[in-house]
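Below are the structure tokens for one structure; questions will follow.
Here the complex is missing one protein chain, while the rest keep their positions.
First chain written, first letter: the chains are A, B and C, and each begins at residue 1.
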């Protein structure tokens, strides 16, 4: 089971902070997961097109072609602004 | 009248922290003042030959060819080691 | 000489006390010659393109009334620990303490603290700034400002990326 987290502006735009689902067999990378989510409609399309959008697998930021097995914690978030 | 100050190791080596005297007419630079003082004997010779010896006129560090009028506060001291 | 290396990382809603952090850094280690601290405070104007230059008059920028900070629990601590380990690999450090607040803050409130102790001042300065630069660009915190014009998420600054890139 995939655990997906959304933070900051993304969480607000999607009105969702977290969801779980089984990864479809044909979705094997972070890029493909994003495409899957963007197919949900305009709101998802817009939010996940945010400039500089980041993705982390198991709390490590990674590239958009990183493989997924389906048992990860995946987080999407905008560029960080702490400090 | 010239007011001369000695600090740190120099003050200890010369056993003097301060002296005043009228500058002789043929002494017109910091270099010549040092020579005058070094002529007092071996102790003065050694102390004023300290590596990196500094001279300040009216509390500004200056070169060894800086002119003196005879009314300055002149200080001799070793390299600084504060902080 | 045996030097105990200590790292403390706290993400918390409560305010912090510089004196307590400093005392912890200073404690029981006569090999320490230098302690540097950085404290980040909330300013009362937004940073989207505006500078603090005195030439700006008061109405050229929006006044920020509150700031709300959220983070990614777990990942934040992991990223900060990793940044500290990178700093320890580059410089000779004794103690490192990081406190970052989350939740709602008012102008002049303390937001973040980084303190570093070392035998040498060059190491303490470099490590403290390195940690802040990477905290800014890598730690998953996000700021939302409430201004006189409404609410908005703070944009990341390219100047922060530039600061972090200096260390590469």
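Note that a residue touches a chain if its C-beta (ideal position, glycine included) is under 8 Å from a C-beta of that chain, and two chains touch if they have at least 3 such contacts.
Keep in mind it's a predicted model, so treat the numbers as computed, not measured.
Looking at the complete complex, one finds that the omitted chain is in touch with B, C. Within the set C:10, C:120 or C:146, the residue that contacts the chain not displayed is C:120.
Hidden from this view is one chain, which touches chain C at 1-3, 18-19, 22, 26, 29-45, 51-54, 56-58, 92, 107-108, 119-122, 124-125, 128-129, 132, 163. Against the chain not displayed here, chain B makes contact via residues 5, 7-9, 52, 56, 59-61, 75, 77-83.
The rule is short, and it goes like this: only the chains that are shown with their structure count from here on.
Averaging C-alpha coordinates per chain places the centre of chain A 27 Å away from that of chain C.
The multi-chain contact residues of chain B, meaning those touching 2 or more other chains, do not exist; every residue touches at most one other chain.
For chain C, residues touching at least two other chains: there are none.
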